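A single protein chain has been omitted; all remaining protein chains appear in their positions.
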Amino acid sequence: MSKLRTGVLGVFAYLDTATDAIRRLKHAGYEVTVYSPTPRHELEEALEVPESPVRIFTLVGAFTGTAAGTALATWTSIDWPLLVGGKEVVALPAFSVIMFEVTILLGALSTVAGLFILGRLPHIGPPEAPLYHPSFTAGNFGVFAHAPRDRYDQVQAIMTEAGSEEVLLDHR
Amino acid sequence: MATETETPTVVRSTFHPEVERYEEVNRDADRLLTKPGRGYTALLALTVSLVGLMVIAELHNIVFGLGMSGLTNPVGWGVYITTFVFWVGIGHAGTLISAILYLFRAPWRQSIYRFAEAMTVFAVLTAALFPIIHIGRPWFFYWLLPLPSQRGLWPNFRSPLLWDVFAVTTYLTVSSVFFYIGLIPDIAAARDSATHPMRKKVYTILALGWKGTDREWRHFTRAYLYLAALATPLVLSVHSVVSWDFAVSIVPGWHTTIFAPYFVAGAILSGVAMVVTIMVPVHRIFNLGKYFTPVHYDRLANLLILTSCIVGYAYGMEYFMAWYSGELYERDVFWDRVTGEYWWAGWSMITFNAIIPQFLWIKRVRRNLNAFFLISVIVNIGMWWERFVIIVPSLAHSYEPWKFLNYHLTWVEASVLLGSFGWFFMWFLLFLRYLPGLSIAEIKEVLPPPLKHPEGHPATVEEGSPTPVATLPSGYTEREVVV
Partner (left out) sequence: MADGMKRRDFLKVVGAGGVGVAAAGCSTGQADKLIPYVIQPEEIVPGVPTWYATTCRECPAGCGLMVETHEGRATKVEGTPDHPVSHGHTCARGQASVQGLYHPDRHRGPSVVEEGVGVPRNLSWSGVETDLARRIQGFRQAGRAGEIVFITGGYTGTMDRLARDFTAAVGARRVEYAPLEDAPRDLDFADADLLISFGADFLETWGSPVDYAHQFARMHAYRRDAGGAARRGRFVWVGPHRPLTGLSADLWIAPRPGTEGRIAALLAGGGGDAAAVAQATGVPPQKLQTLVEWYGQSARRVALGPGAALSGTNATAVRQAVARINGAGAAPAAGGTDLRALRQVIEEMRAGRVGMVFIDAPDPAHTLPGGMRFVEALKRVPVRVSFSPFPDETSRHCNYLLPDHHFLEKWDDYEPRPGVSALVQPVMRPVFNTRQVGDVLLALARQLGVALPGAADSYYDYLRAGWAGRASGTAWREAVKRGGVWGGAAVAAAPPPVQGDTTTAATTPAAPQPPRPAGPVAYQDLSFAGEGEFHLVVYPSYRFFDGRTANRPWLLELPDPVTKVPWDAWVEIHPEAARRLEVEQGDELEVTSRHGSLRLRAYVWPGVRPDTVAIQMGLGHEGFGQWTEGRGANPMRLLGGDSDAATGAPAYFGEKVALRRTGETNTRWTGIFEQGVRVQHDRRLAQAVSLAAITRADAAGGGRIPGQDQEIEQLHGGGGFAPVPTHTDPTAFPAEGGKFGEYIDGEVRWGMAVDLARCIGCAACTVACYAENNIPVVGPSEVKRGRDLSWLRIERYFGVTREEDEALREEATDDVRFLPMLCQHCSNAPCEPVCPVYAAYHTPDGLNAQVYNRCVGTRYCANNCPWKVRVFNWFTYKFAEPLNWQLNPDVTVREKGVMEKCTFCVQRIHERERGAAQEGRLLRDGEVVPACVQACPTEGFVFGNFSDPASALSRVAASHRGYRTLDEINAQPAIVYLKKVTLHEPANGGHGERPAPFGGDEHTPQGGVAQPAQQGGH
């Protein structure tokens, strides 16, 4: 989903005003990118985004881990079978620990991989939205409407109406 | 800008009633990162010198041989393994608070979990030293890794020590990742507020270009949830595996089914105690009363009491089983623990871990930071002795009477023990100075969001239920907390 590279950024001090703006803009047919200092359900609701697919990564990674752990322990034992303490060469009760640990390890790592891939981290190349304001990690909310230059006025109007403290236009 | 505008009726969080706005959190977090005083430098120097001491001691072990320790036949494990188990245990509270409580949606965790999480990482980092330190030929420690030898022989996956290697390395990796992922938004915040160019550069790199967009948050929250979901069984498994180092053997006093839960409870007990031991000074020095409120101390006290009861039960059960089984060797060992050469260690472990924490039932005790701090330190000492008592007397008094022989630690082992604390606190001090100690973004989750028309937005009432000041539980004021 490639969004427009131009647009208008509205800075909001209040959550309700920000969500209000989002709703209006989406209703007006604009794609928006929202900045927030902390995740809020209100924003997700306003954006109506689907569930994150990160869990797929977790699931696949975890199962891969189980398989890998089992394979490692079993194959290395069979590869050069040595008897110790009269125990089975393939001693699954003992190997279960290995299986479990590798499951967790790969599961966690692939989850992180999922986050990075889906969340586009670390950010390399042009940002998703051209405009950003450092106060977004502090207290303010930001709503960037992806709009062609000729629509800036309309977007600006919607922002101010919704109660934006400050509106920045992308002029490049 | 926004902060200048007049605010409507104030809505406050149960947990951080004193924090009104999101910005405050950033300000307070930045306070921790500002230039420290002489005290900090002195502490850091101390810890570094302790690490130096450990290095010297370990060189003795390597150059002359493990004979520099007090270990002997039959006591093949002593202070090194004791300290290893101790530090692994410390780590557990961190993961408990950051992951398990996260799954349980316990909002009081938000303000303290960053410290706890950091503690976990550094504790495991410390523990990871000991498997290498304690082996006879440390220069071959990599033989314990799953690699084939020149002749194609792989390690023995039936050995609990190998389970250890997997458990500890997995735990270290996962908790470090969990720690860093949680840090990303806050590093971004630090980046945005950083003035020092160098810091700005470093934070910019570490923040991975985080901007807090809806896409980032969307995946972040889920990923974080699943990491927590993975870390939870992990933390329970790690100390179980550590306990199996002992339980899987046939040494009387080790060979017990109760060990796994017993060790996990003990780990959380010691870990939570360590959290308090760290929280109180930080609270005092950085005056973080706004974030470490009596609610937090109450919750931690509850955890301590709970785990202390479990541990106490385990102690009792060990002795009961020793007596009830009629097993000669078992009886002798447990009798030796409380009457043998290390009787005082045996009794101090029971007193410190099972009895003293019970004082936290009393409100005036747990509300008194000094008392709470003292108790937490005592519990830490007690938990170290617990591991010592489990390991040493059992070996010194097992099946073969001809080899009843005890163990006495040497300056080398004492230095390594001290050094491990130096190592741990060195990392922690560096963390305080260079990374956001308060979890900026997550604390905001339990703060009421800034609203222009609060009454019109029932959606704003969510977990961490914001309530008017008037309805706050009585007696919750900073002054009373810091007696």
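Order as written gives the chain letters A and B; numbering starts at 1 within each chain.
The rule is simple: a residue touches a chain if its C-beta (ideal position, glycine included) is under 8 Å from a C-beta of that chain, and two chains touch if they have at least 3 such contacts.
Since the structure is predicted, the reported quantities are computational estimates derived from the model, not experimental observations.
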*The complex has one chain that is not drawn here; which of the drawn chains does it touch?*
A, B
*Decide which residue listed in B:W143, B:W344, B:W361 or B:W411 touches the omitted chain of the complex.*
B:W143
*asked:* For a quick check of understanding: of B:F104, B:W361 or B:F404, which residue touches the chain that isn't displayed?
replied: B:F404
_Absent-chain interface as seen on subunit A, which is shown_ = 81-89, 94
_Applying the definition given at the start, please give the residues of subunit B touching the unseen chain._
64-67, 70-74, 76-77, 134-137, 140-141, 143-144, 149, 153, 155-156, 158-162, 165, 245, 248-251, 319, 322-323, 326-328, 331-332, 334-335, 338, 395, 398-405, 408
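Operating definition for what follows: only the chains that are shown with their structure count from here on.
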*What whole-number Å value describes the gap between the mean CA coordinates of subunit A and subunit B?*
28
*Which of the residues in subunit B come into contact with subunit A in the complex?*
1-3, 5, 21-23, 26, 146, 148, 152-158, 162-163, 166-167, 170, 173-174, 177-178, 181, 184-185, 188-189, 191-193, 208-223, 226-227, 229-231, 233-234, 237, 241, 244, 440-442, 444-445, 449-453, 456-457, 459-460, 462
_Residue numbers on subunit A that touch subunit B, as the complex places them_ = 11-17, 33-45, 47, 49, 51-52, 54-55, 58, 62, 72-73, 76-77, 79-80, 82, 84-85, 87, 91, 94-95, 97-98, 100-102, 104-105, 107-109, 111-112, 114-115, 118-124, 127-129, 132, 134-140, 163, 165-166
